[in-house]
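I have a structure I would like to understand better, so I am pasting it below and will then ask my questions one at a time.
Missing here: one protein chain of the complex. Every other protein chain is in place.
By letter and in written order, the chains are A and B; residue numbering begins at 1 in each of them.
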Amino acid sequence: MSKQIDLVDLDIYYGDFLAVEGVNLTVKANSVMSFIGPSGCGKSTVLRSINRMHEVIPGAHVKGAVNLDGENLYGPNVDPVLVRRTIGMVFQRPNPFPTMSIADNVIAGLKLEKDKKRKESMDEIVEKSLRGANLWEEVKDRLKRPGASLSGGQQQRLCIARAIAVEPQVLLMDEPCSALDPISTLAIEDLIRELKDRYTIIIVTHNMQQAGRVSDDTAFFNLSGIGKPGHLIEVGPTAQIFSHPEHKQTEDYIAGRFG
Amino acid sequence: MATTSHEPTTTRADPEGISGAAVRRGDRTFLGLSTGAGLLVLVVMAAIAVFLVWKAIPSIQADSANFFTEGQWLPDSDPPAFGIAVLLFGTLWTSIIALIIAVPIGYGIALFIAFYAQRRLASTLAFIVDLLAAVPSIIFGLWGLYNFMPYVVPFSQWLSEYLGFIPIFANSQELWTKSILMAGLVLAIMILPTVSAISREVFVQVPRMHVEAALALGATRWEMIRMAVFPFSRPGMISAAMLGLGRALGETIAVALILSAAFEINWAITEPGGNSFAANIALKWGEAGEVGRSALIASGLVLFFITLVVNMSARWVIARRKDFSGAN
Partner (left out) sequence: MTDLSGLRSGAPVPDTTPHSGPVTSSEAPPPNAGGRQNRGDSADSLHLTGNRLPRWAPWVIAAGAIILGLLVQVTGITVVGLAPGFVAAFAFLLVQTATSWTVEGRRHATDRLATTLIYTTFVLALVPLLWILITVIAKGLSVFSPEFFTSTMRNVNPRAEGGGIAHAFLGTLEQVGIAALIAVPIGVLAAVYLVEFGKGRFAYWISFFVDVMTGIPSIVAGLFIYTALILTGVLEQSGLAAGLALAILMLPVIVRATEEMLRIVPNELREGALALGVPKWKVILRIVIPTAISGIITGVMLAVARVAGETAPLLLVTFLAQDMNPNPATGSQASLPTFVWDQISRGTPASIDRAWGGALALILFVLVMYAGARIIAKIYSPKAR
């Protein structure tokens, strides 16, 4: 069900400011790619441009293309609302809607657009999504409780359940574990490894060990200087990037010499 | 710098400043003054209640009619006969009309500034809307009476012609000026900045992460507002409406200028009718005798009480929210 993502000569602007320049990369279907790089290098910006979330900031626009199985997400007549349906996102801080119950949180996205093709009932979807996020067993008896009553790690898995409930093709994760404790982090990493069977996943992370544990491929971004645009320096299989990177910058970053 | 010697305590910096023997005279005086000032707030509130009650009692005792149900206002007649029924009606009816108009528009303005307008313009736009609050009420009355009225009249006529089958819109007197609708409209304009400013504060506090969560699920802007903003802001929105109500209840001059004609309970909003507590006091004060003044004070007491309840409830609604705030 999932698709391949291609970024083609992508330049990302905030107004007149060029934030990221010339990104070319491919994320294979049903794989996990991680974006790594020092703070401010643009990896979150690139992530957000994939589901057109960066457009929430007025004046943000792109040049180039982001292709989902060949279709340019920035093509004319493409509806960002539909793009975001197809490409889900999980954020750094778990953000279940505080006034909704756990069950309502899961189907929040579905309530917007009732997909007539889906035959399951809402309850079935809730269960399926929560199972998919490895959260079902823990919350099945308290689906009516508020979404905010869970622990941090559980909340994040709830957000993942919410994201997969609408059956996207791709999952974007922006530092999903940085606000969580180590145990919850491991739980989410296990989950990511399971999810890649069904989705294409891109994860931004500050934690290189996490990138090593979780991703098939890794993309390293960097800035050439303050106020300069970010660039994709190198991309490749994770094992290779971490052991024999081609560029010195990549090697320096991996070795912890900066960042 | 812990020492055991008997250091002069004047050099020791004690953040609390109020412990045992180390109290400095300056600190004590200052503390006393500021505590006194804080206390004064409570004292004034209590004093208002006390004095109003004290001076209202004579008239109530002298009132030959039921204070709450009597429809006339003749406290200086012999025997005095006055009641607040008409005032209660007029105050509430005009305020409700004002609320019905001002609350949705106020919410809309707040949403506009928070989510639709350009970020850089937000504070300028807020300033402009707040300017409406700076206009003194007497100017609203003057403008309402002489400039706005000629436009409200045709509107009232339209209402009674096309919607006249609904009793409150019907007009049997062919009198279109100085109507409850007119007062309600002017009140609505006056409370608009209150409702919008408070709603705006609340909307702006919605954590960005909930806004983004909704958008990332593929919501349109309006859907995002319904999904992430309204549920979070509901107590604040209610509070904004109640504070607007409080303001409308206490408004004196504009209402006094517009509603000075009739003194009766009249549900038809395009006809003249009713008067509010505050306007009644302003209008009748000059010519009131001793009992008359006492009666007006009594009505002022009722007004004080009503606005107290409304304002306290409005604050309570928001205060409760702080406990289960969504911003974990």
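Everything below uses one rule, namely that a contact is a pair of C-beta atoms (placed from the backbone, for glycine too) under 8 Å apart; a residue touches a chain by one contact, two chains touch by 3 or more.
Owing to the predicted nature of the structure, the values given are computational and were not obtained by experimental measurement.
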May I ask which residue of A:I50, A:L73, A:L171 or A:I188 touches the chain that does not appear here? A:L73
Return the single residue from A:I36, A:L112, A:V139 or A:V204 that touches the missing chain. A:L112
Going by the contact rule already stated, which one of B:L132, B:V153, B:V204 or B:I265 would touch the omitted chain in the full complex? B:L132
For chain A, the residues touching the chain missing from this view: 6, 8-9, 65, 67-73, 75-79, 81-83, 86, 112-113, 169
Contact residues on chain B toward the hidden chain run 11-15, 17, 24, 26-27, 29-31, 33-42, 44-45, 47-48, 51-52, 54-55, 104-109, 111-113, 116-117, 125, 127-129, 131-132, 134-143, 145-148, 154, 158, 161-162, 189, 192-193, 196, 220-223, 225, 243, 246-247, 249-253, 257, 278, 281-282, 285-286, 296-297, 300, 303-304, 307-308, 310-312, 315
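Please note the rule applied: only the chains that are shown with their structure count from here on.
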Find the geometric centre of each of chain A and chain B from their Cα atoms only, then give the gap between the two centres in Å, rounded to an integer. 47
State the interface residues of chain B toward chain A in the complex, per the touch definition above. 118-119, 207, 209-210, 212-220, 223, 227-228, 231-232, 234, 324, 326, 328
Chain A - residues contacting chain B, complex: 51, 53, 56, 58, 81-85, 88-89, 91, 93, 95-100, 108-109, 112-113, 148, 159, 162-163, 166
